[in-house]
Structure formats: C-alpha cells, structure tokens
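Dumping the structure here so I can ask a few things about it.
Missing here is one protein chain; the remaining ones are kept as they sit in the complex.
As written, the chain order gives the labels A, B, C and D, with residue 1 at the start of each chain.
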C-alpha cells in the first residue's frame, strides 16, 4: 500500500480495521487503484426513475450482469446497486469488483415534495453478498430527514461493527428548498457536512452551483468573500466542508450531458481536491465501447495521463 | 432436471440451495413441470374482496379444500393462499402441490386511496405448513409504499435464509396514479423492476395497457420508439424490465373475462416471453369441470399443444 | 478530590458510581478542574447552522482536529460534538479531554416552527469513542416535545446504566412561543426545571432576559416579587429552579458578541451561582490565539484570578 | 478473474457470494494469485508451542508486525494468526494481505492425551478485524472431538452467513492413535474427509506417510491396491478423499526440515494435485531474506517457474 492510501486511511483511525480494510479495497482497486482517486459506477436508476427511462438509451443495461461487467472492464473502484441487482450477479462476479449495497431506495411512482427512501436491504445482505460497504441516501431539506438520519444511524452502527464502510448519498431536496437551491453551494456544502457528522466514510454530493440559497448563509459568503466563482473553487469548498479534506468526497455526474462538459467538471473536481466521481447515467446510457472510452478519459484526467 | 430448468435456476446463483430447491419444486411440478412455464392458482379473494363476491359464483369454493384439489387436479405448479386457507388443508394435501403462503392481505371494508396490506402470517408459518415460498403484495404508487417495502425486506431476508422463495405481487395503486395509470405500460414495468430490486424470486404483475402514464417516461418511450402496440410487445417489455429475463415473471388474469380473451392474453404472454399465469377468479368462479377445461387450455397454450 | 467537588457529587447520590466518575472527570479536568466551575467547548454548529456560517470566520475550524486541540490548549473541562466530529479525532486525542457525544442534532435546511432534532448517534457510540457523557437537545415549547422527552428518557436510562452522564441542552422553541419568549425568565427557568425532571445531570440553558412570557407566570412573579432585574438575579433564579442548586447548570454564550459583554455575562453567571459556560461560536470563530486569550479570561473570571 | 479461479469457485455454489468473494480474495492475492495455488503463512506457534520455541531461531518474529510484513513481502495468499497477533497489526496492514483469524488455539502447558483447543475469538472479531476467513483446528481421534465438531458447526454457520470462508486444520491426534498413526495415509485422508463433511471451504492436513493405521482400512487398501507408495500418490489420494478435488486442500510443512526435502514435498503436492502449502515454522524461523528466498522457491515450484 502506498503512502497516499495510508494517509487517507489515517483519517479513519476511529474505525476498526475491518472498515479500514474495506476502504482500502476500494481505494486500491481498478485503474485508479492507489491514486487516492475513485470512479464508482452506480446503477440504482431502475428503482429511482424506472427501467425505460434508465435503460432504453442502451438496452443492454436492462441486464444486471451488464453493469458488473462494465465496472470490471472500465476498471472502476466499485459498483453500487440495490439488492436485486447485486443478487443477480454477485455470485458470478465474486471477487471481481468491490460492491456497495445501496440499502435504501426511492421511486417516483409517488413523488412527494418531501421525499424519503425505503430501507430495502440490510447489513446482513451486504455481508452475505460480499460487499465492502453499504450505501444510503439522505435528503437534507426534506421534512422526513429526521427519520432518515435515524435509520442511517442504526445501519451505520451495525455496518461499522461488522467492518463495512458507509457511503452516504447526500442530496438536498424538499418542500423548503427551491429547485435551484438543491445545488446551491451553501446547501451542498451543508449536505456534505451533515453526512460527515452522521459518520459517513465516503460522501457523495452533486456538483454545486455558485448560487447561495439561504439568507443567513448569503451574509457569511459575502462577508468572508468565500470564493465560489469557479467550479474548482466550489469543489474545494465542499472538501473543506467535509472535515477539511479528512473524508473522501466524490461527486455525481447527474443527468447525461455533453462529454466535454463532463470532462471539464472532472478537471474541476481534480483541481479542487475532490476524490473522484460516481458516474451512472452518463456511463451506462451509451454503448459499452463508448462508455469504456468515456470512463477511460475520466480516469485519465484523474490519474494525470489526460490533461 | 432438464436444461431449461437448470438455465432458469442459474439466474438465482446468489440464492442458497434451499431457495433454488423450492423454485425447482414449483418449476418441475404439475402439467407444465419442466417447461419453464407456470400456472399458479391463487385464492386470496375471500380476504381481499369478501366471501360472497368471491365464492357465490361457484359455492364449492367456500370450502378451502376445494382449491387444493382444484390445483392438484388441474396440474398447477403451485397454490397460493392466506394463512387460514392453508391451515385448513395443508395437512390433508401435504406433498400434493407446492404451497405459497400469502403473508400479507388487504380487505375492502376500509378501502383507502393509498392502500397497505396487513402482514397476516410469517416465515415460521410458511415453514410449519410446508410451503415453498412466501407471497407478498406491494402497492407501488401508494404513499404507504415505503412501509411495505421495508416489511418485505425483513420478510425476504428471513425467508431466504430459511430456504424459502419469495413471490411478489407488484400492483401499482395510490392517490397519485390514475385508474388507467395502474396498468400503464411504464407503470407496470416500473413495478416489475421494483419487485426485482427488492429481491423477488418470482414477480407477479398485471398485463399492461399501451398507455404511458408518467410525463418523464412518455418522452423516453417516444424518443426510443419502444414497441408497446401489441400485448406481446408489452409482455416482452415487462420481461426485459425484470432483469432482462433473468427473473421469473408471471401475469395475473384479473377479473373474469370472456375465455377467448383470456386465451389470447395467454398467447401474448407466451409470445412475449412471459413465464406464465396466476389465474384465480377465472378458475375458481366456475364449476370445477369447466375450470379444469379452462386451465387445461391455458396450459396447452403454454406447452404448445394448443395453438 | 477536593471538598467542593465532593459536595457537587453528593447531589448525585442516586446515580451509580460510573455516572459520578464521569461527572468527576469533567469537574476535575482542565484549568478549572477542582473549582466546581466548568467551561465546555461545544462544536455542533456545522450540523446546526451549516459549515460556512460556522467556520468561515476562522477557517481552521473546518478541521475537526482543530477543536479537540483548542479544547485541550484552552484547558476546557470537556469537548462536545456530534458523531462525525468525534470519530474524526477521538483516536488521536484519546485521553486528552473529556468528550460529550451530542446524540441528537438539528439542521436548518428545513427549519420547522416546531423543531425536533434527529437522534444521530447512540450510547454504544459514546462508549466506543470513550466519551464521559451523552448530550441531548430538547425544545420545550415545540409540539414535538413529547417525542423528544421520550427519546431522552430511553437514552438516559441506557446511558446511566452504562455509567455515562447526561447533559441536556434545554432550548424553549416552538410555534406557541414568541421569539422573545424563548429567553423569557419564566420560560428559561421552566426549561431548566424540565431538564432536571428528565434526569439531566448537567443542564444547559440560555441566559434569560427579564421578560416574563406566560400570563399565569406573570401574576406569580409580580405577587411574590421574584427578583429578576439583574442578570445575576436571573441566573440565581435559574439555579434555584434547577433543584435549588443541586444540579450543575451551565449557560450558553449564543452568537458572537462583544467580548466585554460576554465577560460581564460570565461575571453574572459567577455571581448568580451558575456553574459555568458552554462557549462555542465565541470561541472557535476567532483565531486560535485570540480564542485562548478569550477563554483564558473567562476561566480567570470563574476561578477568581480575573475580576 | 481467470477460468481456473472461476472453476474453483464453481465448487462452492452452495455458498453465498460473500464466501465466494472471500475465497476469490485469497485465490487472487499475492504471487500465486490466479494460479489456483496458495501459499499461506500461519503464525500461531507462539500460542501452540510457546514464544521461545517459536521465535528464538529468528527473534524478529517476536514482533507480530514482522509476520504481516513477511506475508506481504513474500506475496503469500493469506496470513493466519490468533486474535492477539491480528489485533497487533490489522490496522496498520489494513488491505495489504487477506487475514484468517485462527479462532481456536491450544497450548502445551497442559498437554492432554486427548486434546481440545479453546475457542479464543469469534466471527464478530473476524469481521471487525477485516478478515476473509476464520480458521479452526479439529483433532479427529481425540475423545474430545465431538465437542470440537459441534463448536465448529456453530462457528461455520455464523461465519458463512456473514460471508466469511472457513479454513479447517484437521490434525488427527488422541489416545487411540499411535504417534505414527497421526500421519498414516488412511487417517489423514479420513481427517480430510471429516473436515470436508463439516463444511470446510479450505482444508489443511499434514502430508501423509505410506502407513495404513486402522485394521479395517488396511484390508481395503490391500484389496483395491490403492497407490500410496509415492508422496504424490498420497497427496492425490488426499485430494480424492476431499470430495474428489472439489475442495481446496493445502498441506502443512510441519517442523523445520532441510530445504531440499521441503521443496521435494512441494513438488509432490503439485504433482499430486494439491492446492498449496501452509508454511509456518519453516518460513519465520529463518532470517527474513532467507525466508523470502525459501518461499520464493516454493511459489516458483507451484507456478512452474522453478522445476
């Protein structure tokens, strides 16, 4: 294990060796293994948005085995999915790629203003499926957030005692936030902080805009002239807000966008000190050879072989 | 065991041999045993709709032993019913037909806009009654869905660890869906996907209409020209949406209809790659000899002896 | 152990020796150790108000290790923070300063009129992290207070049986109180009494104003001419209301204020018989050397070396 | 993952994906990763024989970190040790080498004729320390064997449900066996069979002699002319006796011997279809550079680069 990975693991000195081992498994796996950067493939959109919206652009993705193979072939650090998807391939791909069991999920057949995900699987499932971590989504800003934080607390305590790492998707959403506010820089950094405080080992947030949503926060951003004009500035501010860089923070790509825009975003994550990307729809909604090329470019940017 | 059944079981490689054994028991039982197709007799309508609505058309059905015998005589792959029905005949018919304990149930004495079923029996009951599987209904679209998914998660974990298979009835319903939306093709395929993600071994859905309910989905169905014009197309799309054919999906017949219409639907299920039918009211609400003939025709369509 | 500490501990004679030991650890630690006075550093504002509002004034505070070190260097009696902050440094600072795990937390991304905090960590967490106490916020006046009191009851029972002390932040808030009413003297003393009745070992309240909020209370304050005109009077009345001085009550500093005002408040706490201060934003939102000087002055006032 | 590893994993199709993942982690780690052969470093002799007998020949071995580093530097597939040894280095070496927690241990301060090991750690310990497997010793032939088998049963059930593999050291010993009988070929193959029957994923036995111990067995070996004259014959017979090659069987090196003798034994293991060696005293009781050369030769024999 190289010094950078040791340094990252040193931030988790309150965790038992099992959690640290599973963090190391992700950090040392795949093309970016050992760099301290991560690209994770998440495929929970079948549950979150429905199958056609997720897989019609590249129908090979209807098959859960496709995504295991994509994560392996692209050299991703880990593959994250709900229970059913992992059950469909965990035996065939045992040992091929670190798995993250997404233990809660939300669908849009009844899309509330104040959403909460259902807890759809458990720490026991993660262990029997050979996973390195559980993944959990919180919606800060939802009136249901208290319940979500309490579910996460119980799962985290249990996961950590069994040596599993915890990955928290922290997505602000709810009736008290404007649509733009969900990605406002003060809101995203707040969401990252909350995830860190809840004991997340790895934090996943969206890339923030330059908007500052909350009135109390606006005063502070102006008074202290917190730099948020460039995306790299904002990434840096997210990292700072996540225990000053002592927690792994990765960024989601969101809906499909032009490749050059995505690559620029990855450069900003790299330049701002982010730890990587979690890249779902942009990866699996194109043909596999295109996806491999696309993910290869992203990994190249992180490792420095692509500018 | 023939190759087709082996192929089907291979999709369940993350399940323990107990679950696979119980799936094999259903797949190899009855007239369709070994074909990879299934016809299951479900009789939970006494609870769901009340006794007279269910059994007055054929009063023999008031007797729970009648349905066991019907399933045996018709050569069904399995018989599914609530706790009391199974307790009434499981001893007499021990070993005669695979049993599925329907562990949650809903009545219409208080019919909410956003329904949730009561959990009325348990994995322990299923074991003591000699069942091969538990059955569970979810109502995606209901504001109570989160609670249902969480109930199912706990039951599934327990059932699987005891070697029982899990059959999920996934019926979209709730205040945010139109009546037609409940069988819209985007909604039914979404419901099938959710059941698969929740760990269902066998998924039961209604036959979908060509309607696309959700605005976000309509854009996708148009853009990618997903074929949904024929019923066989739509069945095929459901199968695709259930892990690309790697999960057993069966279709319910719904309320009584003209026989020819039912047979045409069965042909569409067969042509679309569906795995069979779960046929309740259409079976037990007619005299037994008619029912046997009716089910015989359906099985004939599935096995190819009837066109 | 000196006589004053023994006297204080004698008020907790129904608690087991573990709880008394942990109270003693706080009372005997740091610069004020042995005086019966306490200054506690709390840093939960990252969760409660968001990271930029909390740490932009002194960006060193984004790093959770900074606060451990500040508490150590200033000679605070204890350091209180949520789960993530303690996990980030508990191993490195093991044994350096008594830790209080703040087991519930509230954020302002969805700021209700009747707030309730989420329970974000547990007694098990407090034990594995080596804490001396759990901390819990109640909002008397919130329509959710019943749920909070009941959560506290369960946590307190569990914490005490494991020898952990309980610190209760008692902050009146809710739709039935005016903004000024939250710090009215009758309301604050009521909140202190409720915390004491709920089994708090240490009570934290805000400094009360001279306002009397509740109509029924106004009659009494007038009839019995309860002295509330000076801050020291009101502190004394809070102490009286907290089992007549038989519970440790400390006061929060609130938002940043002019230093002289803070020092005057500390003198009033001292003169009124208060047990100390919990001093967050006023401490960590200035440069470290200023913070050490600031906290040094406060401790000097409590110990008598500063007038 | 290559075809040979997939083939090996296919023998474990009744295990959940977690167990298969942990088997894959061992099979794919280190210099022999991917060959289907394994060399495991076991260091439990401090407990089994005492510290001086174990570590005086190479005093660096008194330090538990030495053995972690030796396993890493030599490229072993795994490192096996009791609780204390793993606790001493699991955090520092998190992710560097697969760990096997030896959950029972025996000492010779009271060396019974019919030995039984104490259960000294647990599945929970294995999980919190990040292990891939538990290790357990049985002494077939001991009058205490029944108790050992029953302890193993409980541990195996728990380990497997948590996705951990089970490694069984099967060492015939007890008042009813002669000293030579402990390594008689009929006894060693019997011991291998018992381990396989008890659910061992990996079986560790000693290399058998050509002696046939039991009278009833002698008749059979003679009648069927079972070939046991060469060591490779006997290794082949052990493999045959362990589910005809469908379980991983590795062989222990025993006490220090001349290197050429060890290498010849390794060639016999290779030629007889054995899966590798577990090489303790011969490895750590010499200076590290010698140990690396020694283990390098052994791995070379297994991988074919050394004849």
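Methods note: a contact is a pair of C-beta atoms (placed from the backbone, for glycine too) under 8 Å apart; a residue touches a chain by one contact, two chains touch by 3 or more.
No experiment lies behind these values; they were computed from the predicted model shown.
The hidden chain, counted over the whole complex, makes contact with A, C, D.
When the missing chain is restored to the complex, the residue among D:119, D:214, D:292 or D:306 that touches it is D:119.
From the options A:13, A:143 or A:297, the residue with contact to the chain not on display is A:13.
By the touch criterion stated above, the residues of chain D touching the omitted chain are 46-47, 49-53, 55-57, 59, 62-66, 82-92, 105, 107-112, 116-122, 124-125, 129.
Interface residues of chain A with the unshown chain, by the touch rule above, are 13-14, 16-17, 161. Chain C residues in contact with the hidden partner, per the touch definition given at the top, are 1, 5, 9, 13, 16-25, 27-28, 90-91, 94-96, 124, 127-131, 161-163.
We take it that only the chains that are shown with their structure count from here on.
For A-B, the equivalent interface within B-D, A-C or A-D is the one where over half of the contact pairs agree by residue number, namely A-C.
Shared numbers divided by all numbers used gives the overlap of an interface; between chain A and chain C this overlap falls below half, so the copies present different residues. Centre-to-centre, using mean CA coordinates, chain B is 58 Å away from chain C. A straight line joining the Cα centres of chain A and chain C is 36 Å long. Residue numbers of chain D whose C-beta contacts span two or more other chains: 13, 16-17, 161. Contact topology of the protein chains: irregular, matching none of line, ring, star or complete.
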